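The complex is shown incomplete by one protein chain, all other protein chains being positioned as in the whole.
Every chain is named by a letter (A, B, C, D and E) in the order it is written, and numbering of its residues begins at 1.
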Amino acid sequence: MPMLLSGADWATALVFVPLLAALACFLVPRAAGWLGLLAALLILLATLGLVQGLLADGPLRVAVGGWGAPLGIDLWADGLSAALLLMTSLVGLGVSVYAPGYFAAHPEQRRWFWPLWLLLWTALNGLYLSADLFNLYVMLEVLGLSAAALTALSGSATALNAAMRYLLVSLLGSAAYLLGVALLYHGYGTVDIALLGERIEAGAVATTALLVMSTGLLLKTALLPFHFWLPPAHGSAPAPVSALLSALVIKASFYLLLRLWLDLFSGLGGLLSALLPELLGLLGAAAVLWGSVQALRQRRLKLLIAYSTVAQIGYLFLAFPLAGAQVNALAWRAVLYLALAHGLAKAAMFLSAGSLLQFAGHDRIADLDRAVQRLPLTLTAFVLGGISIMGLPPSGGFVGKWLLLESAFTQGRWGLAIVVLLGGVLAAGYVFKVVGYAFTPTEIAQEGEAVPLTMQWSALLLAFGAILLGFSAPWLWPLLEVGAPFMQPVAEIGMAALKEIGAIPAAVVTGSGMLEAEILAGSEVGTGRETWIGAAP
Amino acid sequence: MLVSLLSVALLVAGAVFFLAGTLGLLRFPDVYTRLHALTKADNLGLGLMVLGLMLQAESLAAAGKLLFIWLLLLAASATAGQLVASWAQGKGIAPWRG
Amino acid sequence: MAWLSLLPLAIDLVLALTLLWLAWRALTSPDLFRAVVLFIALGLVLGLVWVRLDAVDIALAEIALGAGVTGALLLAALAKLQPAESQTDEVAMMAPIALRLPIALLLIALLTGLGLVVWQLWVPAPGLSNLVDARLDEAGVAYPVTAVLLNFRGYDTLLELAVLLLALIGVWSLSTAPHLGDEEPEPALAALSRLLAPLMILVAAYLVWVGAYAPGGAFQAGSVLGAAGVLLRLSGWRLSLSATGWPLRLVLVLGVAVFAFIGLAVIGFGQPLLGYPQGWAKPAILTIELAATLSIGAILAALFIGGRP
Amino acid sequence: MMPTIDAALPPNAWLPLLVLASSLLPGLVIFFLAERRYWTRTLLNLAGSLVKLMLVGAMLWGVFHQQQYAASLPLLPGLDLVLRVRPLSLLFLALSAGLWLLTTLYAIGYLEDSPNRSRFFGFFSLCVTATVGVAMAGNLLTFLLFFELLTLTTYPLVVHRGTEEARRAGQIYLAHTVIAGALLLAGTVWLYTLAGTLTFTTQGFVADLVEGHRWSLIAIFVLLIIGVGVKAALVPLQSWLPRAMVAPAPVSALLHAVAVVKAGAFGIVLIVYDVFGVEVAAELGVTKPLALVAAFTILYGSLRALFQDNLKRRLAFSTVSQVSYIVLGVAIVGPLATVGGLVHLVHQGVMKITLFFCAGNLAETLGIHQVSEMNGVGRRMPWTMLAFSIGVFGMIGLPPVAGFISKWYLGLGALEAGLHWPLFVLAGSSLLNAAYFLPILHRAWFCEPPEAWPEERDFGGKKETAWLLLLPPLVTAALSLLIGLFASMPFTPLEWARLIAEREFYQP
Amino acid sequence: MNSVLVFALAGVGLIGLGLYGLLVQRHLLRKVLAFNVISSGIFLLLAGLARRAPGAEPDPVPQAMVLTGIVVAVAATALALAMMLALRSATGRTRLKDHGDED
């Protein structure tokens, strides 16, 4: 790509293209579909530009208005944000291609879908690019309001009920987050994450901020026991919206949580920052099991997928107890893979469900057979997405689970490993529950509505994306090194645990092995993996 | 000096009317009569206070502003009074009779 | 005369307790109408509190938006819920006592903690005010709050305008509700509206103008303008059909659009995003504020009316 | 995204990839073909299988002459997907490539006019892709990948009929294989965290770890063996296999002879030899229990087969039994036993597929599903029953059919290892084989045929059945006879198994 | 003890009352009220503490943040009320269904 534009320009485009497109769609509803598609393409282009810039020049910091933190607001992009932005643009493009077909049958919804979705997109991109806690609050609110409005789009009683609940939960979550921001500002005199990271120290203020912000974000991320709002909301929204909610929206609050944890709170020390990861891991494990079992019990396809999301969110939190001990943070990479793969795969699954729903007029799993047989591409998309959700090779989900398991085994966390595996088995159960019915024709002949090819192919390509993600390591890992988002002070507990395990042969350079070897030999050991990672600062 | 004395006197008078209005609000028996207290005594009180303040005002503009505020309040108070009264009438509230 | 120095504190304590009492009553009052009225009263008292805290801007915004617009929205919603909702069964509308008690206890525990933290924060700290003061000259406006709002942290404000627009789009996307009833308004109210609406335009313009060096600004002005729109609407004004289409929508997006346009256009002059060139800050800010005021007013009025055009 | 081929690799990286592609691409194209495009589909199928066969032949020649074939694709830092063709791979490759061609021919005949043929052949091709992938896997990760892919692609074949029964069988199959897959994954990752590599090497790669991690290694071994043992239908993990008999006959043939069960058995071979190294495994003390499990499975399968009236179920239990011969050969530590086990991989495949083809022919032509319905069928379908009889003799282990060679080497291997009990297992199993197979032959050849067959189809004229149905079993029957007769010629399975044992596992 | 602290603590109190209302009350209008009370409490905390420095001008940054917050709260309230009305016209209810899976 010609580097006519700087990274800052691309970052600007990432926020302003969807924002202006939203305005344009609101102004000219008739052209909304094309405008949205155009915006989606531009955003993808901008994301690629940004990624290119990051790979070439390292992490990006833009002082909006030229003021610079702490007075002004800074944008910040590193490998972590870039990866999520990339996933967002891919899913966003997929949904934008899908939506015209889906909403052709619902012109009234179509009119509002586009501006709301593009505003949602603005918030997502803005959130991934912001380094300012208060700016992040505003982004969270844009995100929450647009997501709730989108949820209610179909106007059905169920959807409205779900959307209302979602809205309240979302508002409460943002409020809790804002409370934390208030405490941090008055404690440390800035809301810039990087500056705060330098200034923050253990104490009541930081601890309380950590607790309220985490609670708020967990509420939005729908980690068990805060998951109650998610299945009805994701299950009753229009399919493209469900895809967005499941694939993207919960990732945003999770990202923020991760960011806060990595940059602000993980180094605090003290009882809480030792216990909280364990608690999160425990909740994550519970979510994996509970969500999967619930998904298995569902009779409606979209609810099944929604509960699957509850389970997959659990996976994201399994990394917290694992991450503390490793300097190159295998577990965080695992989480990132899982998040990206889940984004692509879940979007594909919800979009497929939408196609089936449109074709059959319902989404009762047991009666979907004909619809499925008439839409083989859609079924393929569903299954490919399912493969990634199950964590079968070579999908992105597989790589994520592999890294998670590797991390768990290295640290001897058998319980977590078992949860990871069990979750995969249960996921196979619910995915193949659908597939099994699909291959079993019932007698009722169903003739359905035609489903445009754009709907089928967009889902399929997203599903392929989830699979191909498994092969992305050669360029994804260097990208993730930009800005070294996962670097953190190694907790002493972690070091002790590593020595206790002592299992890593020095010749083999796994993540923790490298550390071990360095400790033992006091010199750089560089083979295999290290050449990939590059020298992290 | 004279002006400021007059100003203080006006302010005190205004305060007295405010007090009277408040007393009326508390003592009067029903919604209509209380509205009387509000609309008249308080308007007069405010008017006198505005007059008092206008005497102290630094500029003509500031004085005009004060006057303007009073006029607005008059209009609002009259309208509000009528709206509340008609609402009470609509709800079938009969006037108090000694 | 030591007690005299305690007098302000006593006033503050009374205000604080009033706040809490009003909030409690607003949340537990069995009658919804009363609850809403108490809530509006809470907003007004909060306005006083903000004045006590030397935050006149927030006081204005609180009264105009927090109490005024929110109150109006609540009352309008309540009116649409009537009459079925006027008599509410308190018991059914609350969680069972077995649930309430633990929740209350838990909250008390949590808030005691939070209170202790706030107590800890009671160390005088300048925050960013020194920094703001130091660079106020470059900001284009002399009033620090406006400088923060439209220049230092203008990006937030831009998005905040987007939030408002977003809320309106959301409301329109939901609304199956018809327009506000077309019945002839009270003559007295109509007359007042005709009198007040033009004045409100002037007041709004004044608030924008004054925001450059004193409390005031686009949001307060916008809410005044919104109130004017509501009043006009109540007094029987209707937009003609031709105006409810794209012209109306244009006004609604104007704030965000102008803000974004200026913010992006400066890049062409070698400035950073939303970084106004030397000397152009004040006109840029005023332009943005005017557009924003117009949009905010229109959006607030539209939010109040509720039904989509 | 195209698989990026590392430029440093030798040019013959393409051959393994082409082997994969020769079934993958036709498979993908077939999915999109309309049902009525019979000839296009057939052409694609046959072209694919012929090309694959030729490629395998080429590699067979090359490997014999010490050529290297390998391709890799990076997945994670330090962890690649690797395809590497070794003598052991070729044994399985040749078997699956050869039998795929025949099964395809057979399936074309078998599924004539049935619905969803494009879907069927699509998955059929993918299934073979997965199988050859398993065969060529150069490390445990790649093995895992193709092993799971095999699960996924066989599931649609198992439930192909679309009946409620088929769906349930599919769920059971999945439940088994998915849980097994999870255990396999667990073992693999655990091993990786200990060893830091997963690359198959002929002496295993865990020798250094025995000192410090004996119990971990044993646990990993158990995990891995259970992981692949489900597909290999080791008792007690076998219960999916008889249920999966609801699938159409070509699928059964595929499951039993070409792909699934064989992949499981092949996995056990890989784990014992290439992951742990047979000596390390013996030192860990895990081979003996494995041998016992295999022995038990052999006897159990045979016993259960005795009591099945349903022909395909009887064959299924026979498979349970026969596949464990391979495991037994692996678990008895010694070159001769290894040769016996490996050669049985091929022999059992060729013989069992013959039996399934014939069973399918009976079902398709005459509607015969039960053994009790087979009276006098030899007169109605002599060629089919001839092929069947050859298969049966091989199963029992009568010379000169291939099965004899396997049992012979297994027995010799046991003696070489100083063990006697396997001989009794072999003898007992042969007796049991005879007990459940010979009555069938007796009925077919010597009993009077009934008035009418359950559901007879006319294939025109005096034809026994469609030639596409008859040809494959005849070919495989002939093959099982030939590889038994000429066992010591070069390039026969036996010779190749010896080559493997010498070159790979028991290097001097 | 001075007025800033008094109001900050009052803010904490408002947060508590609002949370209680949000959790305990079922009528959606009350929940919206409760949300607004919570917000007010947080604003009070955020901007109240901005005047900690004795004698100096209050810190303008939190004030600007609170202004933003108030606008966001109004927007959220408007959307929530509209949603409540839509829910009511669709179901006749003004409270959330407890088990929202099937309607």
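Worth a mention:
We take it that a contact is a pair of C-beta atoms (placed from the backbone, for glycine too) under 8 Å apart; a residue touches a chain by one contact, two chains touch by 3 or more.
Assume contacts and distances are computed from a predicted model.
Per UniProt, the protein behind the absent chain is "Cation transporter"; the candidates were "Dihydroxyacetone kinase subunit L", "Cation transporter", "cytochrome-c oxidase" or "Ger(X)C family spore germination protein". The absent chain, not drawn in this view, touches the displayed chains B, C throughout the complex.
Per the touch definition above, the residue from C:V56, C:A205, C:L234 or C:I267 contacting the chain not shown is C:A205. Although one chain is not shown, part of chain B still touches it, namely residues 16-17, 20-21, 23-24, 27-30, 32-33, 35-37, 39-41, 43-45, 47, 59, 61-62, 64-65, 68, 74-75, 77-79, 81-82, 85-86, 88-89, 95-98. By the touch rule set out above, chain C reaches the unshown chain at residues 187-188, 190-191, 194-195, 197-199, 201-206, 209-210, 225, 228-229, 232, 237-240, 242-243, 247-248, 251, 286, 294, 297-298, 301.
Throughout what follows, only the chains that are shown with their structure count from here on.
Path length between chain B and chain D in the chain contact graph, taken as the least number of steps between touching chains: 3. Note on connectivity: the fewest chain-to-chain touch steps from chain B to chain E number 2. Per-chain Cα centroids separate chain C from chain D by 73 Å. For chain E, residues that reach two or more other chains under the stated contact definition are 15, 45, 49-50, 52, 61-62, 65, 68, 72, 75-76, 79, 83-84, 86.
For chain D, residues touching at least two other chains: there are none. Of all possible chain pairs, those that touch are A-C, A-D, A-E, B-C, C-E.
Interface of chain C with chain B (complex): residues 186, 188-189, 191-192, 195-196, 199.
Contact residues on chain B toward chain C in their complex (touch as defined above): 72, 75-76, 78-79, 82-83, 86. Every residue of chain C that touches chain A in the complex is listed here, in rising order: 113-114, 116-117, 120-121, 125-128, 131-132, 135, 151-156, 159-160, 162-163, 165-167, 169-170, 172-174, 176, 246, 249-250, 252-253, 256-257, 260, 263-264, 267, 271-276.
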